[in-house]
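Only a single protein chain was left out; the remaining protein chains are all shown in position.
We call the chains A, B, C and D, going by the order they appear; numbering starts again at 1 in every chain.
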Amino acid sequence: MSQNRFQQHLVPVATLLAVGLVLWYLLAIWLNAAGVIERVLAPQGAWSWQELVAATFSMQRPVLPVPHQIALDLWTSIFDAPLDSPRNLLLHAWVTAGATLTGFLMGLVLGGLLAVCIVHSRTLDRALMPWIVASQSVPVLAIAPIVLIILGSLGITGMLPKATIAMYLCFFPVTVAMVQGLRAPQRLEMELIHTYSASRIQTFFVLRLPSSLPFLFPSLRVAIAAGLAGTIVAELPTGAQAGLGARLLTGSYYGNTLQIWSALIMAALLGVVLTALVAAVEYLIVGRRRQA
Amino acid sequence: MNAPHPTELQASPHSALETPVARPAVVARKASVIYQAADRPVHALSEIDFTINRGEFVSLIGPSGCGKTTLLRVIADLEPITSGEVLVNGMTPSDARERRAYGYVFQAPALFPWRTVLANVMLPLQLIGRSKAECEAIAREQLGRVGLAGFEKKYPWQLSGGMQQRVSIARALGFEPKILMMDEPFGALDEITRDKLNEQLQQLWLRERRTVVFVTHSIAEAVYLSTRIVVMSPRPGRIVKVIESPLPFERDLSIRDTPEFTRLAQEVREALAEGHQ
Amino acid sequence: MNAPHPTELQASPHSALETPVARPAVVARKASVIYQAADRPVHALSEIDFTINRGEFVSLIGPSGCGKTTLLRVIADLEPITSGEVLVNGMTPSDARERRAYGYVFQAPALFPWRTVLANVMLPLQLIGRSKAECEAIAREQLGRVGLAGFEKKYPWQLSGGMQQRVSIARALGFEPKILMMDEPFGALDEITRDKLNEQLQQLWLRERRTVVFVTHSIAEAVYLSTRIVVMSPRPGRIVKVIESPLPFERDLSIRDTPEFTRLAQEVREALAEGHQ
Amino acid sequence: AEKVTLQLKWVPQAQFAGYYVAQAKGYYKEAGLDVTIKPGGPDISPVQVIAGKSADVVVNWMPDALAAREAGVPLVNIAQVFDKSGLMLTCKKASGVSSPKDLKGKTLGVWYGGNEYPFLNWMGKLGYKPGKDITVLKQGFNVDPLLQNQAACISTMIYNEYWQVVDAGVKESDLLAFFYQDQGVASLEDGLYVLESNLRDKAFVAKMAKFLKASFKGWNDAVKNPEEAAKIVVAQDASGSATVAVQKRQMENVAKLISNANTPKIGYLDPAAYERTVKVLMSGGSDPVIKKDPGKAAMTHMVWDAAAK
């Protein structure tokens, strides 16, 4: 069945990607043409169409680099430098992944705790829940520098400030899903447990927690993606430290468009890997009992 | 009130019914339940008076909304009474619940999908802190009794609706409740499965002689299973008639074609119709 | 084949049954349906042969999984047949569907929660482009017929299950289908509501004499409603027996206590048991 | 060893080579210091860092430092390594700018975050009101607005962004650069600042003196040997984006801003230059950068003197 689905999707996805690639090349010619003419070709005098296309595909500082340029840059930035060198993109991906995962775990704990409190306390449900929703309207991404400085003044430096920002973005989906999930047990199931005269703690572990898992995992996938975005943005203001966000920033700073693009692609790959990680954990925990 | 029965042995719990001082499992005195609905209060139960003796199989029957479920819930401490008194084994329902007096079987099986069949049956036993081995032994035994030996490792959603309901009954029985409460346990099943389960339940009761309070919509089911049938009527919920069953305790499905059965069913139907006015 | 009936008028559609050349509404010839399940193919229907004449009320009864739903779906063009032939009013089911031949009532009411009761009944009429006023008039009339006048402005979730099912029936009827298909329409309701709806459906059929194909699990329901009962058996799905009902067309619920009824029910039960082996 | 934390104003680059060289060559260690150099970034304000007590000493531009004083963070200049300003406004000739007068009606890229003061000052002097006579855009940290022709002129540093424009393929002959120095609105750039309250502490002053001495040694080396400095800086760049060639050129240009390199005067804040800067900052018309003359309170030679001994 899944084999079948895979094949069903393969052809359309491949087709669309191919169309996208072609469009990309055309767009690159169109976008880069002006700059190429002004800075590369015009100084040399007369030029032909072929020269224009070739030049737009191999520009130093393109407005839109073409895919093979990016692929090449990715390749060199992964394989041409030792793994522990700051020139290696994998190192930066690793740094970002570390902060994201730390923040994600922190967010998981915080979100879970909040959800448990909210489900068990009417006061917190009424008083806190609206503020948790409002908290997500605060553009933490914009206040990342302030958070970094406040945390810095409290002696928290290094990876933790970034992880804190990631946590801020992660905890929300977790809380919302957990609140929903912990309340998911039907009245019937709650009453059943009640006739056994189970304690609150027993009810939590025997009924509420297991029934919240199906809600939790989809939210975890959302959370880790949000956390990654948070980490990357938290890496922007600190500038040239390690991490994909720093690569984005310095790429922009040194006018290295290719570097921006490879950092973006790497971030995308990292996002996919991290979500796959969550999916794998989900499969391990609930996979085999999922309904057919 | 209780006609002694030829098949009855003196030693069985049912013999209690025959002694002059019956041992009551449930006593309700002028018990009323009023729901505060949005617009106006609903009299779900109105001054109910009745007694269920130990070892009886009592069915509650009545039209939708007459308060059958409410009565069951009151007995099981799932709903407080507004006035009057309900005693279970001489205690308040709440105390009885704390002493694990109840096994409750709902209309839906209410099994936990993340637990295997075995683990579902073990659940109530684990909650009261029985050892794992003990839980498992009891659960296996109960599953055997409802004919589900060999299905221990399955998950609920791998079973048919009828099998699920049997798991739910095994779970309630494993708890060794003093009183088994069943709220339309077979309502969602098809007729054939239902017949089978009716038969099994009857045999089970015959074997164990637990007190059973059973809610149903089906006249045939009520007549087939019960030693006593309580007919209720709505608005406000009250008891119209209590019918003692003259049928022998040992029954099989063919009893449904006997004239006695038909007469009893007719009596119930008339009582129902009466209450329906 | 069809015994002429005393209450029958020559002019009614039912009279067709009495003419030597009955006008068939549905004809199935060696119709088979095989589902390609993951592991192995499931023979849901195996070489079914049968005919439903116009104006008949035919019930399909059989144990779970015997292919009743599949047969209904095949007739209504919701499922293709694997081999054989099915004709509806002389056309393929697909053509018949395009000509709006069907009113389908599912086990669940399948009402659209964002539409009022009235708008739900109007839906199929709007789809075929009837004017708004006309739609509304028809819908109101149909709602009146199923006893829901005054509930037009309510939303489905403000009604009880039985009322919702009646809306769904009104919706199917308002469409003026040539054939009314009902797949366990009352399966989810309690016995008393079910009895009432049975009575209403019977009267409705009597009034309008539409062709009805009705799936049920309940022997009593099948016997009470039908002019013909088709008993099916599973693995592979096939027709075990077709029983003509000798009951008069005009019936009320009390007919269930007549010996004729009981005999018919017994016949159906035996046929079912036979197929069950 | 005594701990010192230095907060830079920007990402690791040759602009801060002196400190990195002193660190790499062990000058700090020799002086008995354990120095942590914290790189800055576009949204890291050194003032906030020092106010949050996460740094002992920061590299900052004087306008920003004086503005911080008024906002309640009393910074004091203890040394001024760059005695000339490298800030300029670079325009494409094609956009029709040939003198400051032509700026009217143009879109100009300006760095914010405390670096906008000299520019606003200059415009005040020219009588141009931002938003009315000129369109100001908050320039990001690169030269794209000029390359994409989104702005007529952008802010550049002589040692960095200017060359990025050139590297991108724009010929120097097509560019026109206005030096703030030449426009009379120059202010002192990279200086070292500490909190006023700390200066009351003798031990702190002694520590800073050691720090200055070692840093100056680093600067002298960097000016003498740009290649080596560039390599050291590149090694310190955790983002792996800096290249030796670019940093070496930057170092060579930075060297031109340190006239006192390899003289005993290195790092000495010329009181006249200080007063000039203060005057410029107070003359901003209706919206001056600082309203109160800080007098001599915002600078001290105490540490420098101690270091010179």
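Here is the rule we go by: contacts are C-beta pairs under 8 Å (C-beta built on N, C-alpha and C of every residue); 3 or more make two chains touch, one makes a residue touch a chain.
Note that in this section contacts and distances are computed from a predicted model.
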| task | Consult the UniProt record of the chain that does not appear here and report its protein name from "ABC transmembrane type-1 domain-containing protein", "Phosphoribosylformylglycinamidine synthase subunit PurQ", "ABC transporter permease" or "NADH-quinone oxidoreductase subunit H". | result | "ABC transporter permease"
| request: Pick out which of A:V53, A:I150, A:L213 or A:V286 touches the chain that's been left out of the picture. | output: A:I150
| note | Sole touch to the unshown chain from C:A108, C:A137, C:V240 or C:I255: residue C:A108
| request: Specify the residue from the set A:Q60, A:T76, A:Q136 or A:Q202 that touches the hidden chain. | output: A:Q136
| note | Checked against the full complex, the residue among D:K3, D:K93 or D:K138 that touches the missing chain is D:K138
| note | Against the hidden chain, chain D presents residues 42-43, 45, 47-48, 51-52, 64, 67-68, 71-73, 112-114, 116, 130-131, 135-140, 144-145, 148, 150-151
| remark: Interface residues of chain A toward the undisplayed chain are 8-9, 12-13, 15-17, 31, 63-64, 122-123, 125-131, 133-134, 136-139, 141-143, 145-146, 149-150, 153, 194, 221-222, 225, 228-229, 232-233, 236-237, 244-245, 248-249, 251-252, 257, 260-261, 263-264, 267-268, 271-272, 274-275
| query | Given the full complex, what residues of chain C touch the hidden partner chain? | reply | 76-78, 97-100, 102-104, 106, 108, 110, 112-114, 123-124, 126-128, 155, 157, 175, 181
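As a working rule, only the chains that are shown with their structure count from here on.
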| What is the set of chains touching both chain C and chain D? | none
| Measuring from the mean C-alpha position of chain B to the mean C-alpha position of chain C, what distance in angstrom results? | 35
| request: Would you mind listing the residues of chain A that make contact with two or more other chains? | output: none
| Residue numbers of chain B (touch at least two other chains) | none
| task | Examine which chains touch each other and state the graph shape they make (line, ring, star, complete, other). | result | line
| query | Who touches whom among the chains? | reply | A-B, A-D, B-C
| remark: Interface with chain D, chain A side, in the complex: residues 35, 38-40, 43, 60-61, 63, 81, 85-88, 91-92, 144-145, 148-150, 152-153, 157, 236-242, 246-247, 249-256, 259
| query | Where on chain B does chain C make contact in their complex? | reply | 63-64, 160, 187, 190-193, 217-219, 266, 276
| request: Please give the residue numbers of chain D that touch chain A in the complex, ascending. | output: 10-12, 39-45, 48-49, 51-54, 140-144, 147-148, 164, 167-171, 237-242, 246
